[in-house]
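Written out below as structure tokens is the structure these notes cover.
For this depiction, one protein chain was excluded, whereas all remaining protein chains were kept in their positions.
What follows is chain A.
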Amino acid sequence: MPSDPPSALSAGTTAAGPDPLEARHVLEFPGGYTRSTGPVIGRFLTELRDRRIVGVRTAGARVLVPPLEYDPDTGEAVTGEYVEVGPAGTVQAWAWVRAPRAGHPLDRPFAWATIRLDGADTSLVHAVDAGAAKAMRPGLRVRPRWRERPSGNITDIECFVPEVTMINAPVRAEYRVRPGAALTRFFTKIKDGVILGGRCATCDQVYVPYRTSCPSCGVLIQEEREVADTGTVTTFAINNLPDPRAPEVPFVSAYIMLDGADIPMIALVGGVPAHEVRQGMRVRAVWVPPEERTMSMANIRWFAPTGEPDVDLSAGVPGGGV
């Protein structure tokens, strides 16, 4: 494995500081020492250069990876049988390197791990590029990432990387949405500060927002009916989960039966602490100033209490449902 650079081999040989009695002294054989590999290690490194990993079989039929020339259990020479292993393997144990040093195989945090390659009876030590320590665990399946130009060295394997277990599948559906004739009519009136409903002539129910078909009767709604911007809170939720459409948490989303309507609309209640909102509370729309109004429900900031006495709901909620 790569070791620390010579300059860091021992204390006292670091770069010269201001102390005049401290000097830099480097011992590095020019060009590096040579090593005759012998047949066993040579075969291993030759196979690595071809992007294969082999182990060697011992007389006791164990497969040593990386290969050794002599069986550590018996002291006998290993057999001449080479067995291709991996390339995938399983992490046995690991240590996280938070701050890699200059001589480390990776320039970002990584793990040193003992890896049992598939088909091997021993583990080899190598780096695992796992991204984050929490991705490491015993049993993690990994595969080698090969250097672009292998040369016959253990560093031909740049590092190991976890197997692919998850991908991202971006899905995006984009629409151009238009509100349709009925809602356009509704928003036109909202811009004028008026809440428009529609009355079904068959069932005599007033729907808000204005719509052109009755969901109960299935008939055309032909009569526009302006409803009040005051109403009664029939029921509500106090939301403690933040939402971009509400100013802060907790916020109250309420069903408000507007005076003159037969179906409640859902709106924010404001101007009152959340826990003081009550079923039956009378509220009025708080409009943004006329010059800020657009063709949208944003014209109503929220509904605020009117101060009128609560409506008694025990005789039934206005309009029947909630």
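The rule we apply is simple: a contact is a pair of C-beta atoms (placed from the backbone, for glycine too) under 8 Å apart; a residue touches a chain by one contact, two chains touch by 3 or more; residues count from 1.
Everything below uses one rule, namely that contacts and distances are computed from a predicted model.
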By UniProt, of "Thiolase domain-containing protein", "NitT/TauT family transport system permease protein", "Anti-sigma-W factor RsiW" or "Protein-methionine-sulfoxide reductase heme-binding subunit MsrQ", the chain left out is "Thiolase domain-containing protein"
Selected from A:Thr46, A:Gln222 or A:Ser296 as touching the chain missing from the view
A:Ser296
Of the residues listed, A:Ser123, A:Gln205 or A:Thr232, which one is in contact with the missing chain?
A:Gln205
If the hidden chain were put back, which of A:Val194, A:Ala228, A:Ile266 or A:Val288 would touch it?
A:Ile266
Touch with the missing chain holds, among A:Thr37, A:Thr212 or A:Ser253, for A:Ser253
In the full complex, which residues of chain A touch the absent chain?
165-166, 169, 171, 177, 179, 183, 187, 203, 205-207, 209, 215-216, 234-241, 243, 245-246, 250, 253-255, 262-263, 265-268, 279, 296-297, 313, 317, 319-322
